[in-house]
Structures are given as structure tokens and as C-alpha cells.
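Of the protein chains in this complex, one is absent; all others appear in place.
On to chain A.
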Amino acid sequence: MSKESRMRATVNQKLTEMGERERLKELLRAKLTECGWKDQMKAHCKEVIKEKGLEHVTVEDLVLEITPKGRALVPDSVKKELLHRIRAFLAQHAT
């Protein structure tokens, strides 16, 4: 594992241990709902389901279809805030 991925793993461990990961997830959920991202994704999912047909579509199909769009549509302000919070948390709990 590269140094970067090891660091990622350590950060993830710390966040999970302290329960911060769950809290950040909830915050992210709220932010993405507020800015309309969730509704956009929902609409896109409906389109994909229409395309592929309700009987044939799988969760995997949806994940593959909407992941790139979803990642691109996250507002910069949300990314900024999450990053800010993670930094603040790590600064607080530096070992």
C-alpha cells in the first residue's frame, strides 16, 4: 500500500473510531439535500430506470450510471465545508 493510501486508512480509522465519520455522513446528507443534489440524483435514477426497464435494472446499473454525475455535481461549498470539518477534527485529535 502506498504512503497516501496508508494515510487515508489511518484518517478513516480515526474518524470511524470517534464516531465522527457517522456525524460527517449525516452532515453531508443534510447539505446535499439542502442544495437540491439529492433531487437531481433521484431524477437521474428515474431516467435510468425508464431506459433500462423496471424489471431488468439492478442496483449496480444505477451505481455505475449515476456515480460520475453525482461526483461532478457536488457543490464546491459542500466539499469545502466537509474538508474544513475533517481538518478541524484531525487538528483537535492529533496524536
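Operating definition for what follows: contacts are C-beta pairs under 8 Å (C-beta built on N, C-alpha and C of every residue); 3 or more make two chains touch, one makes a residue touch a chain; residues count from 1.
Here is the rule we use: contacts and distances are computed from a predicted model.
Missing chain, UniProt protein name, picked from "AP complex subunit sigma", "Dihydropyrimidinase-related protein 4", "Ubiquitin carboxyl-terminal hydrolase" or "V-type proton ATPase subunit a": "Ubiquitin carboxyl-terminal hydrolase".
Where chain A meets the omitted chain, the residues involved are 1, 5, 8-9, 12-14, 16-20, 22-23, 26-27, 30, 34, 55-56, 58-60, 81, 84-85.
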